[in-house]
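Take a look at this one; I'll ask things after.
For this view, one protein chain was removed and the others were kept in their places.
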Amino acid sequence: MTATAEQTSTRSTSSKKHGWGHLAVEAAVLAGLLAAPFVLPLISMSMDVMTRSLIWGLFGLGFAILFGFTGLLSLGQAAFYGAGGFLASYLLTNGIIEQTLLALLIGTLAACVLGLAIGLLVERSKGIYFAMITLAFGEMFYHLDYSTLSGYTGGENGLAGVPVPLIGSYTIETSLGMYYFVAVLFFLGYLLARRVVASPVGRMMMAVRDNEERAKATGNATHLYKLVAIVLSAAYGGLAGGLLGIFQNYMPPEAFAFESSAQLLIQTVIGGAGVLLGPLVGASVWLYLHDLLQFNLGLGQSWKLILGVIFVLLITFLPSGLLGEARRLIHWLRARGPADEADDNEAASTVVADAGSWPVDEPTPEYGPVILEARGVSKHFGGLAANSNIDFSVREFELRAVIGPNGAGKSTFFKMMAGVMPPSEGTVHFDGNNITGKGVTRVCQMGMSTSFQINELFDRLTVRENLMIPCLAKARGRFRLDMIRRAERVPELDARIAETLELVNLSHRADTPVSHLAYGEKRRLEIGLALATRPKLLLLDEPLAGMSPEERQNTVRLIKSLRAGRTVIVVEHDMDAVFELADNISVLVEGKILVEGPPDEIRSHPKVQEAYLGGVDA
Amino acid sequence: MSLLHVEKLNSYYGDSHILFDIDITVERNEVVALLGRNGAGKSTTLKSIAGAVKPRSGSVRLNDHEMCGHPAFEVARRGLQLVPEERRIFGALTVEENLKLAAFSADDAEPLGKIYELFPRLEERRRSGGRTLSGGEQQMLAIARALIRKPDIILLDEPFEGLAPVIVQNLMQVCERIAAEGQTIVVVEQNVYAALKFSHRAYILNNGHMVYEGTPADLKAQPDILHQYLGV
Partner (left out) sequence: MLTDLISSLPPWGLVEAQMFNGLQQGMLLALISAGLTIIYGTLGVLNLTHGALYTLGAYAGYVAYQATGSFLTAIAAGALCTLLVGLVLERGIIRYYYNRPDEDQIIVTFGLGIIIVEAIRSYFGGMSRNMPAPDWGQGASQLGFLQYPFPLYKIETIAISAIVLLIFYLVLYRTRLGLVVRAGIEDSGMVSLLGVNVFRAFFVVFAIGAMAAGLAGVINAPITAPTPDGGEKFLVYSFVVVVLGGVGSFPGAVVGGLLAGQIMTLTSLFYPSLSEVMLYVAMALILIFRPRGLFGQAGRT
């Protein structure tokens, strides 16, 4: 039910090869909107349903961005719909503002402010909590509308007498005119939404949906992008609400009710949340069937029961919605053929291609000054001290391995170095700056990147799109509100991505969705995500985890080739790899550093053997 | 017929291939040690046998019943009990409630009295909430929970990890006692000497492959094997 790799990959490849593809889609939509009043009546769809569908479709553009692209299910969008709608209607009805577009603008802005306020409260939650809280806030506004503010909103009577649209000196008095008025605004909203989705901000939203933690770790302030999504959805909601009041000459209190949020959700799910036009299609289907079932077939009150059953069947069997599933079908049909052969030869080609790609022996480089220094670092969990008073320093261009028996506190130590977890005591300095407790995002922006033991990839995107995320963070900082330009047009983005693909030998797989990659390739992408920000310091957590012997060899070679010009810290259990790679080894035992030194020293150190083998009888 | 016979077991973590064609056999009344550096796949092996992780292929025969891929509660009911590395004590329940829960679904449970005799400290703390227990007490409770079910075979995942030597000694004594009473045990332990002290046989895992099988005496006679796979 949300945007898939196939959809987004088509967008990126088509922007390169078929730049006109975008314009063709938009032209088609425009043509459809213009032609609808003449074509749809043939299946007895009324103008009323068409205009209403557009209003819901507009509301849904924002919701698709929030839910389909950013992955946040809000059950309280009615708050924005009502707020924008009532404010615009109030201004127009009381003659405070005469120009309709101005009133709509004010309503929309008010909805944005509301979106910002609520967004600040919920930006750090997601999933079930997000849904519950947005639902509750939506209800809160319904109550405010009904009671406290009823002087302005008319309470349960709503606001009647909203005048017909006045644009300049023209009024719109016919239903056809009304339809086109709404259609134009919908189309403009649609164009904007497309730009947003194709922009770097849009990419970040999808990254948040797929793997928020990784998006953070690659240097992005994800909570701010979530806030943008919420405010955008509020803007579309507010505008749609205003249009509702004008269309009906009446602003109903139900606009604020949960009913509205619910109807929006239903329609979006029917059409497909991952497709911008999904809510429009869903609304058309819902409203059309409503009329059909209730009136034409005379089912009276039972129409909603039948639609409810259809809805549940749809979620269960067509989770991506009508448009979403149609799109998946098209991609599936297109993907059959040449691409399959590549899949079959995957395993073989990766090993063969890997063997010759990288230089095998590298002379030990000169070390620079100390680049990472932990002083007196400790971590307590309740009464348990996972790490005690650790002093740890690594020089620039060094390749340091951290090893230790189980329970030594390696993963805690690693998390503290990477900025994932703040220490209970002590400080961590990187490149001269105090990074203690600054968090992964800032640390990444400063030049230290991590790759994880378990692959943390953006599962629904292609390899290139995955690498776009850290590269955009590097090019734009942790947050930038660039919603209008195309992501691909960010300067040097292509060059950076191409460079990274080369480094991890995935250039030939750039446009493959992550789900089609072999395990070894995924691990390389995992490291690639960390490399893409051109870090001075690369932290690798068990890079060899779960690999077959050949994959291990290849990865060791990869790491050797990567160390040129940067500092690398590796946590590993594979001793052969450790001894082959490391300049120096730190041995962590029971939360403290036992000994540090070059491989030969460590190998023959009696205390190290004791720590691993358990020493004398327990 | 062996009590536990594992053949060509392959387990993945996502699509990370962790265990490669593992073979293990455990006879009744034996204590078998599973050794290897961390990351070798020892925990995953125990979890795969117990049903906490679903293996991708292979055979796990318990008392001649095929259990590979069966849900954990079925494996537990067939007489195999895993004591996980993280202990996983129910913090919201008391010590006694933890034990009672374990005893429920066992056809033939050990009386509480017998458990408290093995672990007098737990009797002292019977009404304390799981959250308030120390590391050593939690480990005792975790083992006690397994024993109360009178399992045919117990899998101990790093039982001595992170505990003070005194407590480790105490627990070792308990393990030796139940082993002497005939309890079949598979123990994963990084403390090699401790493990070898009370086991009859040992397997060594390296990078997900089974690389050695032998008795403690065999192993002690081959220190280079020890160093290669277990040391540095």
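Structure notes:
We call the chains A and B, going by the order they appear; numbering starts again at 1 in every chain.
In this text, a contact is a pair of C-beta atoms (placed from the backbone, for glycine too) under 8 Å apart; a residue touches a chain by one contact, two chains touch by 3 or more.
Everything numeric in this text was worked out from a predicted model, so none of it was measured.
When the full complex is taken into account, the listed residue touching the unshown chain is A:L265, out of A:M45, A:L265, A:A386 or A:A401. For the chain missing from the display, the contacting residue among A:L30, A:M47, A:L109 or A:I133 is A:I133, taking the whole complex into account.
Where chain B meets the omitted chain, the residues involved are 50-52, 71-73, 76-77, 81-82, 84, 88, 90-93, 97-98, 100-102, 104-106, 145, 149. Although one chain is not shown, part of chain A still touches it, namely residues 1, 67, 71, 73, 75, 121-122, 125, 127-129, 131-133, 135-137, 139-140, 143-144, 147-148, 150, 258, 262, 265-266, 269, 301-302, 304-305, 308-309, 311-312, 315-316, 319.
Assume only the chains that are shown with their structure count from here on.
For the pair chain A and chain B, the distance between mean C-alpha positions equals 41 Å.
On the side of chain A, the complex with chain B involves touching residues 383-384, 403, 405-407, 454-455, 519, 522, 542, 545-549, 552, 572-575, 602-603, 608-609, 612-618. By the touch criterion given at the top, residues 12-18, 20, 37-40, 134-135, 158, 160-162, 165, 168-169, 172, 189-195, 197, 207-208, 226-227, 230-232 of chain B touch chain A in their complex.
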